[in-house]
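To start, I am sharing the structure in question, which I have written as structure tokens.
The complex is shown incomplete by one protein chain, all other protein chains being positioned as in the whole.
On to chain A.
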Amino acid sequence: MKKDVWRIGDHVLTSRFFIGTGLFPSPYVQKEAIRESGAEVLTFAIRRINLASTEDDSILQHVEGENFRFLPNTSGASTAEEAVRIARLARASGLSDWIKVEISANERTLLPDPLETLKATEILVKEGFTVLPYTSDDPILCKRLEEAGAAAVMPGAAPIGTGLGILNPYNIGLIVEEAKVPIIVDAGLGSVSDVAQAMELGVSGVLMNTPVAKAKDPVGMARAMRLAIEAGRLSYLSGRISKKRYASASSGHEQFIVK
């Protein structure tokens, strides 16, 4: 079988797992989980340094950088303007010009603000960023983001951290069918079955943090998720059977012994 690689812009990826770096019980567990996940892309957030503490709480000290692509997010932004500002700060780190546009307007749902997300994507693409917007699972909106120059589009399965799984598989499937850039399901996944379902719908990858970091055994769950991605992808490529209303015997209806 030909090696199943994919691309974000010019960057070739083998793994289809983008893993988040928040909420892990310890840096050691996080490092092990990342290793088991096989992920090549890690996500981060940008925050103020805690000046009251002398301890270095930067996430980067726990990550050996060379092998990873960094995907900082604009979490905390509620407008396009704020997201653009955070994106510029992230790029000034010199570590990455990739940016996950994440703009939430509602604290309870953290659902993305689609209009601000589109606006920020347009601006950041013009500024030369590789833009991966996190957005709602609306097929038309996803298309608009692609047309605005997004390198990949990342519709949510469900609100961030809920683990509810894919609330609208019909939409995710339609988004994939229409897309010319990679579609990555970002947020709301909870278990391997959700992940396998996403991959069977034909998405190029998944982005997860909470379902791994908050699992009882994050390292075990990272591996389980990696296997689910592989299984789901292979199933998608292999073509599942269509659903039928009634039974069809595996050995046919000819030459029955009892007739």
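The rule is short, and it goes like this: a residue touches a chain if its C-beta (ideal position, glycine included) is under 8 Å from a C-beta of that chain, and two chains touch if they have at least 3 such contacts; residues count from 1.
In this text, contacts and distances are computed from a predicted model.
Hidden chain, UniProt protein name from the list "Isoquinoline 1-oxidoreductase, alpha subunit", "Ferrous iron transport protein B", "Thiamine biosynthesis protein ThiS" or "Zinc ABC transporter, ATP-binding protein ZnuC": "Thiamine biosynthesis protein ThiS". Among A:Gly9, A:Gly22 or A:Pro169, the one in contact with the hidden chain is A:Gly22.
Only one residue from A:Phe17, A:Phe44 or A:Phe129 touches the chain missing from this view: A:Phe44.
Counting over the whole complex, chain A has residues 20-24, 30, 43-49, 51, 54, 56-60, 70, 72-73, 75, 85, 88-90, 92-93, 95, 160, 187, 207-210 touching the chain that is not drawn.
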